[in-house]
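Excluded from the complex is one protein chain; the other protein chains are retained at their positions.
Now for chain A:
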Amino acid sequence: MATIGNNSFNAKLVLLGDMGTGKSSLVLRFVKGQFLEFQESTIGAAFFSQTLAVSDATVKLEIWDTAGQERYHSLAPMYYRGAAAAIIVYDISRMESFERAKKWVQELQKQGNPDMVTALAGNKCDLEDKRMVPTEEAQTYAEENRLFFMETSAKTATNVNDIFYEIARRLPRAQPAQQPAGMVLSDRAAARSQASVCCS
């Protein structure tokens, strides 16, 4: 799950949620800064990686973006096994996708890594006029279930970097074999990703 270098480590992150909630779009926005109105549907899962600098460490996120259709549910354990973090995504304009998100939360609580950092993302928050899931309702649910919550928009880039950086900050650090911290990286808001694995 996490390989440790000098103050840097790898962490597996999985995105879960109903089909068409924008999981792939969130990742694409984060990793490549792009947005496609019609993002190809994901089959099985897609892999991305991105390195982030946060206050005291460099985190290389290994991101698994999964397929959303209900029957693909049976494949999910392969992707969340050993994950250090998860983003559960719903679409604020579709109540059923919020219900589906709750099921994912339950499943991870039951079967996932107990220390997993879990975020709840209410995506497509640019569609305010079509909103079906009230912010307060999701916020309350998130607090009750000890998730951190953000409304995001892959289209406008709202909160997209923030949610990934917040995850990186919350990841448990001190691994037993870790060497003492070397240099301390500054925690500027402008601390941007250092490298994307997706291009060469």
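Here is the rule we use: a contact is a pair of C-beta atoms (placed from the backbone, for glycine too) under 8 Å apart; a residue touches a chain by one contact, two chains touch by 3 or more; residues count from 1.
As a convention for this text, contacts and distances are computed from a predicted model.
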item: UniProt protein name of the chain not shown, from "Cullin family profile domain-containing protein", "Rab-GAP TBC domain-containing protein", "ubiquitinyl hydrolase 1" or "Cytoplasmic tRNA 2-thiolation protein 1"; value: "Rab-GAP TBC domain-containing protein"
item: Hidden-chain contact residue, picked from the options A:S8, A:Q39 or A:N113; value: A:Q39
item: Where the unshown chain meets chain A, residue by residue; value: 3, 10, 19-20, 28, 32, 34, 36, 38-41, 43-49, 62, 64, 67-69, 71-75, 77-79, 82, 106-107, 109-111, 197-200
